[in-house]
Every structure is written in C-alpha cells, then in structure tokens.
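Accompanying notes for the structure given below.
Complex shown without one protein chain; remaining protein chains in place.
The letters A, B and C name the chains in turn, as written, and every chain counts its residues from 1.
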Amino acid sequence: MCAAHDRLTEMKLKTFAGGIHPPDNKQWSAHKAIEDCPLPAELIVPLAQHIGAPAVPCVAVGQQVFKGQEIGSAKGFVSVPVHAPTSGEVVAVENRPHPWGTSLPAIVIRADGEDCWSPELEPADPGELSPEEIVEKVRQAGVVGMGGAAFPAHVKMSPPPEKQIHTLIFNGVECEPYLTADHRMMLEEPERILQGVALLQFVLGVERVVIGIEANKPDAIALLTEMCAGTPVEVIPLEVKYPQGAEKQLIAAVAGREVPSGGLPMDIGVAVHNVSTAAAISDAILDGRPLIERICTVTGPAIREPKNLRIRIGTLLSHLVDACGGLAEEPGKIVLGGPMMGFTQLGFDVPATRGTSGLLLLRHEDVPLHPEGPCIRCARCVQACPMNLLPTTIGAYARRDLISEAAEYRALDCIECGSCGYVCPAAIPLVQAIRYGKAAILAKKRKA
Amino acid sequence: MTDLLVILVSAIFVNNFVLARFLGICPFLGVSKKVETALGMGMAVTFVMTVATVVTWFVQYFVLIPFGIEYLQTIAFILVIASLVQLVEMVIQKVSPVLYQSLGIFLPLITTNCAVLGLAVLNIQKDYSFLEGVVFAIGAALGFTLALVLFAGLRERLELCAVPQSFRGTAIALVTAGLLSLAFMGFAGLVKG
Amino acid sequence: MSKVGQQLYLSSSPHIHSGETTVKVMRAVLYSLVPACAVAVYFFGLSALLVLLLATVGCLATEAVCQRLMGQPVTIADGSAAITGVLLALNLPPTSPWWLTLLGAVIAIVIGKQVYGGLGSNPFNPALVARVVLLISFPVQMTTWSAPAPLGSGLDLVTTATPLGAWKNAVMLTGQAPVELQGGLTQYFLGNMPGCIGEVSALALLLGAAYLLYRRILTWHIPAAFVGSVVLLSGLFWLVNPAKYPSPVFHLLTGGLVLGAFYMATDMVTTPVSTRGMLVFGAGCGLLTVLIRLFGGYPEGVSFAILLMNAATPLIDRYLRPRTFGVQAGKG
Partner (left out) sequence: MLAAILSLGFIGMIAAFALGLAAKKFAVEVDPRELAALESLPGVNCGACGFPGCAGYAKALVSGTVDLNLCPPGGADVVVKLARILGVEASAAAREIAVVVCQGDNRRAQVRYHYLGLEDCTAAQRIAGGPKTCPGGCLGLGSCQRSCPFDAIEMTADGLAVISREKCTGCRKCVAVCPRNVIRMTPYDATVHVLCNSHDKGAVVRKYCQVGCIGCHICQKTVPGAYKVDNFLATVVYEHSADADEAIAKCPTKCIRDFTTGYPDGSSLTPAVPEKPHAA
C-alpha cells in the first residue's frame, strides 16, 4: 500500500486546469467501516428527490406497504418512482420539511419492524436481459446519480441513437472534503460496483471503461486495479484537486476532451456515472432491489463519532446524529452534502434523500464569518475557476441586476463548485451572486 | 515617409486631440458610456474628419486663396462640415438604425464639433500638403477614437464601483479624464510633431 | 439529541474558506517592502526615513478623514492606504520637502482612490497618480536627486543626476551615451546610485518580490512580461547602435523598473484579471517604458507606462477573457 502511494506521488497524475486544494479532512471517517444505521420508527420519503418531475403518490394513508414497494410513480421520462424503505403503514401523505429548504410532499411510513421485502421483487439473470430491459429495470428501481445531483440514471443510459457513447467513466473521485462514503464503498463492496460497471458497459456497448479515483485513496486504487486486472476496465488515479469529481472536469482529466458549453457528456460520446450509482444499478438488476438505501458520511467537528452509515432513504437527520453518538457540541452549521457544494439546513427534522452523500456538522468556530469586503481584483477566483470564467465580474454584474452582461460573461457555464468563494480574500459570496444571476438569466429567457 | 509616420504618431499620442489639445470634449464625455457606442462614434468621427479634411483642403486652396477670401475660412469650413455631417447622419440612419440610436443626439454634435473644425484649421495653419493633411486627419481621428474607447472602458468599469454619491456621473468622468490626460503626458517629447 | 436553536448559520455554498483575507494580503505586501525601505534608509539616511513616515502617515490620515467625512466606516486597518503611502514614498526623491510628500499622500488617497469609492474601485494606481501629478507640477523638486550617503559614511547628500538622467542629457548634447554609466552595474544592483527612495536597490526589491511570489500574492505573469519586453526592445536598439543606446541590463537596473515591474504594475486593483490580460499588460508596460525612456521628453517612463496600461486595463479585461471551458476558441 505504501509502495502504491509512492508510485502515485511520483506519477504525473491526470487532472484539469484551475481548481483549488482545500484540506480534505477525510481523516475523521476514512478509516471507519460502513455501519448499518438502526432502522428508525418513522421514515419520511419525499416525492421529489431527483432532478425532474416529482413522483406521484400511489398509496393511501393507512395502507400497509412492503419494503421496496413502489409508493410514488414516476411522472414523465425524466422522473423516477420512489419506494418504501421498509415495511410498515403509510401514516401520512403531506408536506414535510425537505432538504431543499421548504415543505414538499412526502409519504410518511411507520415501520412495523419486520423489514419485510416485497415478494414481487425478484433477481434477474443479466445474461437474459436486453439493454432496453435493463434500462427499464433501472428506471423502475428509481436509480439516480448518487454523487449529489440525483439525475435519473436511466436517462443517461439511453442516449439518442445518433450519440454513440465510446467512453464510460466511473466517478470514484469524491473530491468534496470530509466525505468518505464512496471511498468506503470502493473498499468494502467493490463487487457491487464492478457488477454495475459491467452492466452499464453492456447496455451502452462501449469499448473504453475508466474508473477515476483521486490519488488520496491509494488503497481503493490498489484494490480496484487488482480486481480489474484482465478486464477492459482501467483504473486511473487522478490528482488531488477540487473539483476533480465534477463531471466536466473528470472528463477533461480522463478523456482529455471538453464537454461543449451548454452540452452534455453524451455530445462527445462520454457517459459518467458515480461508483455508488453503479452499485445501485447492480442491486436493481442482480437482486431486483430498488434504491432505498445509500451510504452517507456523517462527519464534522460537531459530531461525537463520525461514521459512514448505510441509511434508509427517508431517515431523519436527527436519527443519523443519534446513530453517531449525538452532538459533541452545539453545531454552527448543518450541511447536507459536502462543504463545497452542500446545502445548509434549518434543523435536523428533514429526511435524508437519495442524493444525501454526507451530513456535515460544523461548530460555530468553523463557520467562516469574516465580513464581506470590496473586491480587490486579486484574480484568485479567476485562477481557481475550473470553467475559466471571471467569477468576480459575473458576480458584480449579477448583483447589480445587469443580467445581460452577466450572461455575456457566460454565467450559465458556471458549475457552482464554490472554488471562487473558497479562495476569495474579500469573502464575497460569489457563488450565491452567480446563482442569483443565473436564475435571473433563465427567468429572462423563459419570458422572451 | 518618416515625416508621415511622425505626423501620425504625434496626432495619435503626443498631441492627442482630446487628451492633449482638449478638443472634442463634448462627444468624449457624452458618448463614452459604452465601449461599443464609443467605437461607433470613433468610426463616425474618423470618417467625418477624413472627408472634412479633404474637402476643406480643396476649399482652402482652390476657392479661398484664389479668390483672396481667406478671412472667410471659418464660415466656409463650418458650412462644408455641417452639410457633411448631415449627410453622414442620414446615411447612418438608413443603413444602421441601431448605431443611429446609440449615437443619438451626438451625431449632430459632430457638426459643430471643435475637433473637426480645429483639425481643418490646424491643417491649413501647419501648411500640410494634401497627403500630410489626410494622414494628420486619420491620426487625429484614431487618437480621438483611442481616447474615447479607453475612456469608455474606464467608465464601464466605474459602473461597477461604489463611487460616492456626489461624484457619480460627470464628476467622476471628468476626474478620470484628467487622470487619463495626465498619463498621456508621458508621451510628451516622444516625437516633435 | 440536543435542540437546535436559532443560533444556526445558513448560507449559500461553499461552507469552508481558505482563510486568506484582504488584510493578510495587504500585510504581506507591506512586509515584502521592508528590505527596500531598509536599504533606502541605509543609503539616504534620515531624510528617506522622514519621507517614508510622512507619506505613510499622510495616506492613513487622509483615508481616515475621507471616510469619516463620507460617513463610511474607517478602514485604514486593512493596510491598503499604508501600502499606497509606502509605495508613494518609494517613488519620491529622498530629498523631497515635507509639503511635497504630504501633498502627494493627499492626492494619492483623494484623487487616486477615494473619489472612486475606495479600495478596489480605483482604475489608476494611486501612488503613481500622485507621483505623476507631483512630477508635472513640481518638476524641480521631483527631479533633484542626490548621491547615496550610506549611514556611517559621514557623507552628506550631494545633488547629482540619476543614471537614466545622465544618459538622456549626454545623448541630447552629444548624441553618444557616456561610457562611465555602463560601469557601475553591480553598484546599481545593490542600490548604490541616485534615484527615488525605493527604486535604487534591485536586490532588496527582488527579495521582497520573492516573498510575495512564495506567498502566491504575486503571479509571475506581469513582472515577466514587463521585464521581458524591456529586455527585448532595449536589446534590439542596443544591438543596432550600442554607442547611443544603453544595454538592457542598464535599463533593468536603473530607474524604477524593478520597483515598477514587481510592485507598481502588479497592483491587483488596477491590472487585468486574466492570465493573457496580465501578459499583454506587462508587455505593454515594457514597450511604453522603453519608448518613453529612449525617445520621450522624460528620462524615466515606468510611471507613465503603467498609468497608460492601467487605463487600458478595462479594455484588456473585456477583450482578453479566458476561453471558457467547453467553448471553442473564436466562438463567443
């Protein structure tokens, strides 16, 4: 392992232009094996957990449901169904606090403690399935991108015929500081991942398959390299730099090509899936099980015992905190996701969703508080921006409501990775300003 | 050849019409809020200046001097230049309504623009030949455009600055113009023009 | 688990920060100027120290008064006014009378900075604005130079010409460069020559710049492009006529070139933000500097060159944006 690490540091690692080097703070949980989070008494399953149209409830209050039973149906192509994370009774279908900041429709299930799988779910033999059947099963299983964005996986698995995919990239980068969920999964459940990799490779009919992993996970790189020996799958170590795991930056590092502005990876014949998504696809086909649980890193200086938990979708954050020994200290910030792109929460009464890769609890003293000052045009944000934008200029235009100017400086190309905000010595909320500008640009476009 | 180059460089940098001779301040302040407009204005001025030089040169040497009525120079030049600008205005309005809108009321301003008239008069004063005169005109116009575009860039940037209330608008524009002129003084003595 | 109260912070991402602040950046710049100031005091004695102190205190006081008058919070602790003060002092002759120094400080802060809205808003480098205003308004005081009189040497400051001034005079009178000027390059490097307080010792300035490069406050682009274009252009003239034009090394070590290239032209506020823009900015500064030095009326062109390029910065920023990821070159 040590030798592997040395080799990694000697090699000229692939990466992208720009980016930052925040302290990764993964030591809190990187060595902690995945633990099953105790089943809570009540689960709150939001109907909107993915990008696209929310699911529509298909169960009634009082109904008994099995674990894995569909409780919300997909509405439209870019949408996925949601499933009961455990067996029990539907006690409410109503608006509940949602991680997105408002109250949104959710199905509340009181667990009966049996945790009994739906008898309708059956494993399938992938050898007997056509690619279309696999995609349909993935859709039915509600699999979404597990890196955080939660984009329905079946959409990425069914590119239009004119867009032939030739490179399939699996994202094991996990560049967000603090988070170790993917890392632990690669170490502990590589079979699940590789089965998913094989399935995706079959569905998309690609020649080149790559797993990209940041070089700060030498054990995972060594393990997967060993397991992939003799297969067409190549494991590529990548330079430790944020946002190495952003889709476009990962493609640039691995394939050396840029996704065109406003386009999708499939436009240049590439598809990217998270390693956890691959594992979920494997579950969906080989076990017939829908996506009802995921690995979530509960970490940060304000939690007593940081852990990597296997959680049911719909578990309240308070339950996760309890499972990690409670709070070490009054938290100053509750972040769902990583510290660079995660969303702050008003409390622990919101459920974890399919996109919840981490719960980060910062103490009061960890919250960057120094007041915003004027921009001194130091250009750090320009150097850090992985999209080669001028964040300070876009931000300045956006907050003065000069929307067409912000658009001219290509605000819509921003991936909101937060690199600019991280480096800004004047503590200008650049990402927020650019987001504001992007929303205004899109609103203007809709109007026109 | 060297003479022409000296005339050109001198007119653009050393004796910049706006920043060293302080001619044409009105459009300099008026049409410098946006770089695009400034460029359009610069082109309009370049065109007017060149044509005005040609025409006034002929008027001077083929009308005024032969008839011995040099004392009518100013009136004759104004007459010629004013009609010219009218012409340009009509053409632009027809050909490029967008440019016309952004130049707005400033096109007619070139009519009585001291830069254009000053150029024509200077040309005669300096005893330039026809070719020298044209080069001088182009240099002056380029210098005007350069100053205008630089200034427009600065003003666009000022839009994003927290300029104190009492200095907003013309006040800060004038301060900036002063500083720009100060910087241009570095060219002093660069060529004897 | 404990109840979460109203003490939570909520914000947009990111939720961590590098810890770099404007104040830290400004302080680092101040630290980096210490060697140059020390050398200046060594060579020019107490009069240099006096100018340094007067300029710095003058800038701080002016900034405080301006902000108080405008009803804004007083932010002189951020260090930016102090930097302006020190840089202004470094751009003045060691024998500047006290009123000249103070006037410069007021001009720098009021006209150079505060009328534009303070830190981050000024289009021109405030210290250079002040220097140029003084140079044009008080040419006698601003071009009275003295030979260094190192501390302890017992010498008095004697009026003499700067190397660049001497060269220009000689060329104007005889058309030939004086031979003896080329000789003292090592002395020039150390700072043993007449000139502005801060421009004499290339060594001390480079030491400070190295620290800034290490702290990643400076990037190499502007200084490299500046120095590179000066070497290239002056070298060209030198090769054509070495009897008349001084060598590139002479250009580099005399006058305010090192001070300009590493400190004045790298003022973040007044320079482009993109890498390409910085290179163009630096090259433009170098080009203008050499042109003004060799052909202009003033012996030294660094200040004017930088001010002119400051003026061009918005245009450079506008037309030399970095190529956005995923956008083909030449499209948008």
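Basically, a residue touches a chain if its C-beta (ideal position, glycine included) is under 8 Å from a C-beta of that chain, and two chains touch if they have at least 3 such contacts.
Bear in mind the structure is a predicted one, so any value in this text is a computation, not a measurement.
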Displayed partners of the chain not shown (whole complex) = A, B, C
Request  = Using the touch definition up top, pick the residue from B:L23, B:V59 or B:A177 that touches the left-out chain.
outcome  = B:V59
Request  = Over the whole complex, note the residues of chain A touching the chain we left out.
outcome  = 101-102, 344-346, 367, 369, 399, 401, 429, 432-433, 435-436, 439
Residues of chain C (touch criterion as defined above) contacting the omitted chain = 6-12
Ask   = In the whole complex, what residues of chain B lie against the chain that is missing from view?
value = 59, 63-64, 67-69, 72, 75-76, 79-80, 82-83, 86-87, 90-91, 93-95, 97
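In this section, only the chains that are shown with their structure count from here on.
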Ask   = Viewed as a graph of touching chains, is the assembly arranged as a line, ring, star, complete set, or other?
value = complete
Of A-C and B-C, pair with higher C-beta contact tally = A-C
Query = At what distance in angstrom does the C-alpha mean of chain B lie from that of chain A?
reply = 59
Query = In angstrom, rounded to a whole number, how far apart do the mean CA points of chain B and chain C lie?
reply = 33
Centre distance in Å when chain A and chain C are each reduced to the mean of their C-alpha atoms = 48
Task = Name the residues of chain B that each touch 2 or more other chains.
result = 162
Remark   = Multi-partner residues in chain C (2 or more other chains touched) are 117-118, 120-121, 317
Query = What part of chain C is in contact with chain B in the complex they form?
reply = 70, 111, 114-118, 120-121, 123-124, 129, 132-133, 136, 288, 291-292, 295-298, 301, 303-305, 307-308, 310-315, 317-318
Note = chain B contacts chain C in the complex at 35, 149-150, 153-154, 156-158, 161-164, 167, 171-172, 175-176, 179-180, 182-191
Key: Residue ranges of chain C touching chain A (in the complex, touch as defined)   = 1-2, 4-5, 7-22, 24-25, 78, 80, 117-121, 217, 219, 268-271, 273-275, 278, 317, 321-328, 332
